[in-house]
Every structure is written in C-alpha cells, then in structure tokens.
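Heads up: the structure comes next, in structure tokens.
Removed: one protein chain of the complex. Kept in place: all other protein chains.
By written order: A, B and C. Residues from 1 in each chain.
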Amino acid sequence: MTLLLLAIAVLLGSAVAALGLRRFPRASALAGALGAVAGCTLGAVAAVPAAVGVSSGDLMLPWSVPYGSLHLGLDPLSGFFLVPIFFLSAVGAVYGLGYLRPEPGRSRAGAWFFFNVLVASMVVVVAARNGVLFLLAWELMALSSYFLVIEDLVTVRGESPGVRDAGIVYLIATHLGTAFLLAMFLLLGGSGSLEFDTLRAAGGAAPAGLLFVFALVGFGSKAGFVPFHVWLPEAHPVAPSHVSAVMSGVMIKTGIYGLLRVLGFLGAPAAWWGWTLIGVGLLSGVLGVLFALAQHDLKRLLAYHSVENIGIIGLGLGVGLLGQQAGLPVVAALGYAGALLHVVNHALFKGLLFLAAGAVAHGAGTLHIEELGGLQKRMPWTASLFLVGAAAISGLPPLNGFVSELCIYLAAFGGAIAPGRAMAPAAALAVAGLALIGGLAVACFTKAFGVVFLGEARHDRVRDSHEVGLLMRTAMIVLAVACGAVALGAWAVVPHLALLIEQVARQDVSAPLHDLSRTLGFVALASASVLLLAGLVAALRRALLRGREIGIAPTWGCGYVAPNARMQYTASSYGEPLTRLFTMLLRPRVERKLPVGLFPRSGSYETHTDDQARVLLFAPVYRLLLWVAARARLVQAGRVQVYVLYIAITLMVLIAVALGK
Amino acid sequence: MPWVDIALVVLILSCLRLLGGSRLVACISTVALQGVLLGFVPLALHGVTVFSGVALAALTVAVKALLLPWFLRRAIREASILREVQPIVSLNLSLLFGLGALAFSGWAAARLPLPPGAPSLGAPTALFMVLVGLFLVVARSKALTQVIGFLVVENGIFLFGALFAHDTPWLVEIAVLLDVLVGVFVMGIALFHINRAFDSIDSRRLHELHDLVLDAPSANEGTP
Amino acid sequence: MDAPSALTPLIALCVAPLLLGVINRTKALFAGRTGPPILQPYRDLVKLARKGAVYSHTTSWVFRAGPIVTLAATGLALLFVPLGGVPAALSFDGDVVLVIYLLGLGRFFTVLAALDTGSSFEGMGASREVQFAALAEPGLLLGLLVIALQTGELSLSGMMAGLAADGGSWIALVFVALLLILLAETARIPVDDPATHLELTMIHEVMVLDHGGPDLAFVELGAALKMWLLGALVTGVALPVPGGPPALHLASGVMGMFGLAVLVGVIESTMARLALVRVPQLLVGAAVLNGVAFFLVMR
Partner (left out) sequence: MIMALVLTPAIAAALALVLPGGARRVLFPLTAAVHAALTTFACLSTPAAAFGGWLGLDDLGTLFLAVTSGIFLAVSVYAAGYLEREVPGPRSDALGSGVFSNARDAIFVACMLAFLSMMTLVTLSQHFAVLWAAIEGTTLASAPLIYFHRHRRSLEATWKYLLICSVGIAIALLGTFFLAVAGQLGASGEQVMDLTSLLEAAPGLNTPWLKGAFLLMLVGYGTKMGLAPMHTWLPDAHSEAPSAVSAILSGALLNCAFLGILRARQILEAAGEAAFSGHLLVVFGLLSMVLAAFLILGQPDFKRLLAYSSVEHMGILAVGVGLGGAAAAGSMLHLVNHSLVKAMLFLVAGNTLAVYRTRTIREVRGVMVRTPVTGALWIVGLFAVVGSPPFGTFLSELLVLRGALHTGGVLVSVLFLGALAVAFVGLSGAVLRMVQGLPPGGYVGMREPEPWLSTMPPLALAALALLLGLWIPGPLRHIVVQAARAVGGGGF
C-alpha cells in the first residue's frame, strides 16, 4: 500500500514538475516521462502481488467532506486492473517522449501534466474504497483525459478542425454518464455511508435491478457500450496517439472495473442481468466492427474496434454472470476469466495498434487510409508490429487475443452442455456472435493492414514517409512481445486468478481454473508449434528455391501493361461487399460525381458513414432541447409590464391555492 | 368606527377612479387623496391618544399627500409628459377588472380570521388596493403611471399596516415611509434619465433587453 | 495416442490432393470427357516444386510468408481432426475453436499476401474471401455447438465419437449445412468456380494469381488439406461408425472422403454457379439450418 501511495505521489509530483519546467520543453518532457515510468514501476510492484491475492492493509484516513473518507485498498480486483494501467501508461510515456515534439510558442508541458494526472486518477479510481473518493477520481480522470483530447486543438499550423467538437462530445458524454453513477451511489448509500465495505454489506435502498441499469449506463458510457459509445470515435482520433492508446487501452476499462465492483454490492444477480449484458455485448461487438469496417481514418477505425472489444468483454461478463446465477462454477469461472483476460489483452494489442497508428501519422503525415499504402517497405518496423497487433486483435493464434476469446467460447460451450440446458440459447447467441465478430474483425484488419502497409503508396506525400525514432519503436516492440508472452504464458497465470474470480463470482472456481490452465497449456503448445511448423515450411521453401533463378517483375495485371498506384483496390471497395450487406445498419452517405461526356475528365465516388447512434438517438434529443429552449425564451419577452404580470399572477395563484383549501 | 368604514369605501372608490381615469394629473390627485385618508384612518381607528400617533399621521399626510404628488406633478412638467395615461388594457376593461379584483379580495379576506377590533372591510380594501396597484403597473404603458401603480400598492400595504399592525413601533412606520419616499425619488431620477434618453417615458420602448431570438442561435452547435 | 490416430494426419497429407483428382475425374465423366489422370494434382505439385519463382517488386516478406503460414496452420489444424471414427492425433476440450481459428490464421495470411501485390484483381478476390468467411464461421461454429450440445463433448474427437451413439433428424440438417460451408470455404461451385478463366469472377484462384513455383505448390497443398479437414468433419457427421476395429474406421473414413469428393464433383457438374451477390444467402441459409437443428436438439 505504501508503494502504491508512493507511486501516486511520484506521478502527481512529476506532473507538477513538468508544468513547472514548461519554460524548458526538453526538461519538462523528461520530468513527465521519467516520473510516469518511475511511478508506474513502483505501482506495478505493489499491484502484481495484490492481483494474485497477497493482501496488504488498506489506507484509511478521515476526510472532512460529506460521506467521504480517504480510503484506498488493494484487493485482487483492484490489483488486476492496476497491472495493465501501470504497464501501458509506462510504455505510453516512453512513446510520448518521442511523439510529443515541442513547438515554437507552444510547450507540451500541459500534455505531460495531464497525462500523469490521468494515470494517477485512474489508479485512485481503481483503488478507491469510498464512493465520494471514487467519484472524485472518476471525474478527475474524465477532465484530465478531456484536456489531453484537445491537446492538439491549437498547433503552430493553426486550429485543427473538429477537435473542439470532439472534445465537447466527449465531455458531455462522460458527464452524463457520471450523473447516473452519482444517482446510483447515492441510492446505494441508503444507510448514509458511502464506504464500499458498508455498501457491500448493506445493499442499496433501491431495487437492485434499477441500480444495475444505472451502473450499466453510467459505466457503459465510459466503457463504450453501444449506444453510449458515441464519444469514442470522436475523441480517440484527435487525441495524441499515446493518449489514445492509454484511453482506449486502459481508461475505458475502468468502466468494466466499476461494473464488476458494483455488481459486488448488488447481491445475487438476476438472470436478466446476464441476458442484458450478452445483448449489449453482441450489439457493441457487431456494430463496433461493422462501423470500423466503414471508416476511412485509421484511428477512427481503431476507436470503433475498442467498442467491438468492449462488446466481447461484455459477452464474457454476461456468460459468466449467467453461470454464476445458475450455479455453474465452470461457466462462471471461464466467462469471467475470459472477460478479465480480454481486458488485459485488449490493453496490449489496442495499445500497440494505436501507437503504430501514431507512428504512421508521424512517418507518413496522414491517417487517411485511402491515401496510404506501401508503408511496409518504408516503415518496416512499424508495419510488422502493426501486423502483430492486427493478428492479435483478430483473435488469431498464436497471439493473446485468441486466448481470451477461447475462454469465452469455452464458457459458452460449457454453459450449453450444462445439465438442464437452461443456458443453451444464451450460449448459442454468444458463440454465433463471437464467430461473426471474429470473422468481421479479420476482414477489417486485413483491410487496415493490407491497404495501409501493403501495395504501393496511393498519394504522393506518402511516398517519402520515414520510419520513426528509437523511443517510439521500443515502446511498440515491448507491447508486441507482451502480446506473444501472454499467449504463451497465460496457462501459468490463470490458476493464480482463483481469488480474484472467486471475489467476483462468489463461488469456488479453483478446479475449473485448473482445467482451463491445462487447456491453455495445449493452446500455448499449439501456438509454439505453428511457429515451428512455419519455420520448417520456410526452410523447405528455401531448400526448394536453392539454385533456381528468382525473377523480379511488375505485378501481373492480367494483361494490362501500365498499372499505376491509383488503380489499386481501395479500402472502401475492399469493405464494400460487407458494408453493402449491412447497409440497413450503417446507412452510409454516398457522394458520387459520375464521369460525363465522350472524353470524361474525372469522376469520383465517396461514402461517409456517420455514427447512427448519434444520428438517430442523440441528435434528435439535442434538437428537441434546443427547440424547447427557443420556446423558453418567450418568457424573457423584455416588457416590464409582462414581468410584473408574472409576479401578480404568481401571487394571486398562491393566495388562491393556500386559502382555497 | 363608521368613519373608518367610510374612509375605506372612499379608498375603494378612489382605486376605481384610478382604473377608469384617463388624465394623469387627476390620477395623481387621487393618489394624494389616498394619502390623506391613510393619514386619517389610524386616528379614526384608535382616536387621538398618543403624540406619536398624531405625528405619524401628520408625517404620512406630508409624504403621501403632499411631497410625492408634488414630485410627480413636477416630473410631468419637467419631462413635458403627455397628459394622458396610455392604457394597454382599455379603461372599461380596467373597471371590470376592478370589480373582479374586489370580489377576489373579498373572497380571500373572508378566509382569514378577523383580528379583534379591526374593521371587517379593512383586509379586502388593502388587498384590493394592492391588486389595483399591480394592475396599473401592468396595464399602463407610461413609466410614470407605473410609479403611480407602485404608490397605490404601497398605499394598500400601508393601509393594512395601519389597520392591523398597529403595535408596530413607530420607528418601523417611519422607516417604511422613508423607503417609499427614497424609492419614488430614485424612480423619479430614473424617469428624468429615461425621458432624456428615449425622449418619452413610454416604457413600452424600454424593451431592448430580451431573449426573443427564436432561431436557436446555438452557441454550441455540434454537440451530440 | 494410438497408432491409427497417429496415422490420420499422414493419411491426410498423402491422400488430400487425390480428392481434387477424384472431383475432376467425376466432372469429366459427367462432361463425357476422359479428363486428366486422377493423379494429376500430384504431378502439378511436383512440377511446381521444381520451378523457380518470380516476385513482383511491389511485394514484401508478407507475400512470401503467406503460403508458408497458411500451409503450416492448416497442417497443424489437421492434428486435431478425427477421421471417420478414429480419434484425432491430439485433442483437448475446446480444440474445436482452435481448429477453426487456425484456418482463420491461414486465411488471414493468404489475404494479406494477395493484397501485398497491389493488384486490384487480387484485392477483389481477397475482399470476397473475407466476406464469405465472416459469414461462414458463425454457421460452422453453430453447427459444432449443436453437436456438442447433443453429445456433451467439447473436443472434436469426442463429438464425433459421441455422434456414433445416436442419430436424429437434426444430423441431416447439420450435414447439409456443413456441406454448404465446405463448398464455400474450398471455393467450389456454386460459390466459386476453380475452372473459370475470367479473373473478375474468381475468388480463391485470383488471390493466388501472382504466386508461382514452390509458393504456388504450398498454396495448392494447403487448399487440398483444408478441403480434407472440412471434409473430415462432414463425413464424421455423415457416417457414424458404431464399433469395430480401428482399421475399419480408418478405411470407412477414407472411403467417406472419396464419397464426399464424388458428391462435390456431382454438385459441380449439375449445378450452375450462383451470382456473387447471392452467395451470402447460401451461407446465412447454412447458419439457419444449424439454428433449426439447434431447435430440434433443444426440445
């Protein structure tokens, strides 16, 4: 615990230091980054043992604010979520050191300040044991990340379009979510205290179902469940890439953490909670990946994939919850384990992907997929590392994405064949959904990697793109290695999660976890052997080709002799069959300029896919509010006579009402 | 005791005259008349007992019947205000409203227990005067008429105080009087300025400040 | 694992290309031609293996890695697939998912290799490939879930063995569904026509347009193995063998594969190819069939 406090102190201290040194950009950046790395290292040392159940005492100080107390604790749940937070934040800091360049008249001290504050607030969110403290840290997290999102609003190149609105959308979304959390906590704390221990013991005054819905909305709007995801595709693309990585990798996971934490307060779960989670998970997963498929901006695409992966996590939680509710320890264990593992895995590969996207922005100067291409040859490191991330997020062996998805599959299968078959329909839903999501994810990431890194550059400015610096590369390599390590080492870790999962599932799960670790052992073997096999086949190829002549020629254009880069298959056309299949959901806008005349000069065809949740759900509400506001202004009509009339009428009505009865 | 009732009836009639009256000067003199009656009522109610009572009555008359009317007449002269009240609600309708208001005050006052030794007509009259005063503020366009309306409201309340809150220390009464006095003076100063700035004290022109912009000028387009 | 199980992957490796031969021969018979010799696929493989290679200067290591990874992944997947009644060489609870995702890995790299050439033809094929795969996978897993639900087993071997025990009307549905998926995944009529010569209409063939020499050999072998693998699943559902010696099981399994090859040949020569826009309906139909089967099993 002291270590954790020390970590927080270091983070905040370095934040202040970075701000104080803003006159000297270099020193300020160093202070921020080193502080972040040091703090995260300290914290990780504290968090890892806690995750596997080595308990350390709570910190409990009185606090003079109502219902508040400075109460921090480290139980397995907190520890488990802290590990990725510390890891990814440290990596992000290293990357940021190379990524954030000071500009004339614009020091980046603010970015470092808010970055470290963000990390610290995430730590407090996960470690808080008191409602008020939790909400305080929660809001601090939202604010600091908001300021990071708008970091690049004003640059030396002028004001970047869209950043401000993205920031405001994010701010409003997160605040409305917080409102639900506020109500939820206050309803929970019927007894008057907002201490988590008392909440867990007492249970709320309000019906648990209502509280569950509030928690789902409040935490879901942070985690990015459809339809509360509207802010992700806005905020992630405009934020600096290491910030997007941290936000998408770990910050939105605090929503999952909160959900798990609060589920602990609500007593025995009802079946419909599990069904709701599965439904929301499916919706988020499928819609997330579909909208990703329709994007033209690399980081926007990745943002939608965060929605997809949160959906997968939701599926896992839902299955686990159903298992817990039906008293099937196997299902509960596998479901929760899958969800939790996916939390870590998504942090790793999504972090990697966002960092790589940032590298592309750095090296090629654009993130517009239709302009990119051929970066594999100009940015080999970035490209290959992105490929690792892409394979991992598509849930393919031999990487970590597969491990967690397998757990969820197993949980679903186990639930299906469980005696009574009560869960079978839910399981079928989850399995089919996961399969569809997986297939679509493959489609989307073959598109992303294939169009961005393979083939030839589609735009002149991309031709002379360059590989990024050592710091950024190192950060990405670390994450890529971690992806592989989790895939090969998960079997060893899983048994130690028993305490954690028992804390969530409220039943003994050591046996199923042991079986799971055996299975994952097989998977690790298979993963290793697929690499080995590939090596063998490669050797075979080399042997076969020895002594034969190897020609280099232009790509076979099926007879067409003068192909150029503009003739390559575009990302839009690559995704078109699938997007057309789901037009009803995506409702893309088409802007076409048909070539006319005998010798047409030019023609063009563009599709833009707006977020339908925003178009169909939130925009109308906002318009309604504006409409009401316009009517409300009639009250302020400007004539003093009317104003006095209000007073007179109020007076007479009140008198009539009061004396009438 | 009958004297009081007579005074009250006269007050009610004076209010109706204000509602129906079309000439500013006449309205002002009516208000002055009310001032006199207000000075008279407490004496009639408790008789000439203590000096303070008499002094207060004298002060009341001095302020409400002499000083303020003189001030308002001067305002008319200085600001060369058109001598007609400009009603927003026609005079006949105003009179009808007067009847309604009277009925309402009667109804409301009937639901309040009557303090011992107070004229039964007192509460309705006071409430009626307040309502009429408010009506004058609302239904007349000239700023000056609104001052008159405010005075009538004040008179109604003062009447109520004189009739019911007779134990209130004379200091309070004086403070009240003083406040009204200063208030009306400040309003008067404002009137002169208005007259200079708008070359008329038709307060209907005083409505530059409002929020009537119906095309939601969203200072924040783009939010979800 | 016992001897027969250990044999299954070897048999697959040796016999898989023969399936293509059988299919082509069947089609030839229907067309009244003599057709190529039944061992032609082996000759092709050998010939390709002896050739050099030509690479486009657009391509990178991804292009070269494509066939290798595909072959490796498919080969590994074969270890988990039982043949006839014979349990697979390896098996553990949940290997179902592993097998399918290994195929996914193979597809991932095939597609990337295609995109690496920067040719719009390859891009087109890749795009169709991923689309159909994305639609096929839910159906496939749903079918396997139905089997698991009925047998209470979570490993492929266990499922197939368990199937031997009972037979129900639902099996027919699952069989048809899996057959449809096999046709789509292995690029046969009515989904794709391996014999076409118009790149615009190809799916699998056009993706490997630029591969040559050993690379192409790997691709062909990988495709054959993939067909074998899925075929093994289909036959496993189709002909559950109750008891008897392992040898019998092996024999029945291989025979089943050839039967399947003939069936595919018949389908190819009797059916017309679907318009590409209609293919999704086919795959969704497969998923629906499995859904119905699920319903039958549930009640």
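In this section, a residue touches a chain if its C-beta (ideal position, glycine included) is under 8 Å from a C-beta of that chain, and two chains touch if they have at least 3 such contacts.
Given the structure is predicted, the values throughout are model-derived calculations rather than measurements.
*Asks:* From the touch rule at the top of the page, work out which displayed chains the omitted chain touches.
*Replies:* When the entire complex is considered, the left-out chain reaches A, B.
*Asks:* Out of A:A9, A:V65 or A:A543, which residue would touch the omitted chain in the full complex?
*Replies:* Going through A:A9, A:V65 or A:A543 one by one, A:V65 is the residue touching the chain not shown.
*Asks:* For the chain left off this view, which of A:A511, A:A543 or A:A629 is in contact with it?
*Replies:* With A:A511, A:A543 or A:A629 as choices, the missing chain is touched by A:A629.
*Asks:* Per the definition of touch given earlier, which of A:A179, A:A485, A:V596 or A:L616 contacts the omitted chain?
*Replies:* Of all options in A:A179, A:A485, A:V596 or A:L616, contact with the hidden chain holds for A:A179.
*Asks:* Which one, A:L6, A:L34 or A:L140, makes contact with the chain that was left out?
*Replies:* Considering the complete complex, A:L140 is the one touching the chain left out.
*Asks:* For chain A, which residues lie in contact with the unshown chain of the complex?
*Replies:* So the residues of chain A touching the unseen chain are 63-68, 103-106, 132, 135-136, 139-140, 143, 150, 153-156, 158-159, 164, 167-168, 171-172, 175-176, 178-179, 182-183, 186-187, 189-190, 205, 622, 625-626, 628-630, 632-633, 635-636, 640, 642-644, 646-647, 650-651, 654-655, 658-659.
*Asks:* On chain B, what residues meet the omitted chain?
*Replies:* Residues touching the hidden chain, for chain B, are 111-113, 115, 126, 130, 134, 137, 143, 146, 150, 153-154, 156-157, 160-161, 164-169, 172, 175-176, 179, 182-183, 186-187, 190, 193-194, 197-198, 203, 206-209, 211, 213, 216-220, 223.
Just so we're on the same page, only the chains that are shown with their structure count from here on.
*Asks:* Chains as vertices, touching pairs as edges: which of line, ring, star, complete or other describes this one?
*Replies:* line
*Asks:* For this structure, I'd like the pair of chains sharing the most C-beta contacts.
*Replies:* A-C
*Asks:* Return the chain label for which the distance between chain Cα mean and whole-protein Cα mean is smallest.
*Replies:* Looking at where each chain's C-alpha mean falls, the closest to the middle is A.
*Asks:* As a quick test, compute the distance in whole Å between the mean CA positions of chain A and chain B.
*Replies:* Taking the average C-alpha coordinate of chain A and of chain B, the gap between them is 67 Å.
*Asks:* Which part of chain C faces chain A closely enough to touch in the complex?
*Replies:* Counting only chain C, the residues touching chain A are 49-60, 62, 64-65, 68-69, 71-73, 75-76, 90, 92-98, 100-102, 104-105, 107-108, 111-112, 115-124, 126-128, 130-131, 133-138, 140-142, 145, 148-149, 152-154, 199, 209-210, 213-215, 218, 276, 280, 287, 291, 294, 298.
*Asks:* Flag every residue of chain A that touches chain C in the complex, lowest number first.
*Replies:* Within the complex, chain A contacts chain C at residues 373-374, 376-377, 380, 383, 387, 391, 394-397, 402, 405-406, 409-410, 412-414, 416-417, 421, 424-425, 427-428, 431-436, 438-440, 442-443, 446, 449-451, 454-456, 515, 518-519, 522-523, 526, 529-530, 533-534, 536-538, 540-541, 544-545, 548-558, 563, 565, 567-569, 573-578, 581.
*Asks:* Quick one: which bits of chain A touch chain B in the complex? Just the residue numbers, please.
*Replies:* Touch list, chain A to chain B: 164-165, 168-169, 172-173, 230, 614, 618-619, 622, 626-627, 629-630, 633-634, 636-642, 644-645, 647-648, 651-652, 655-656, 659.
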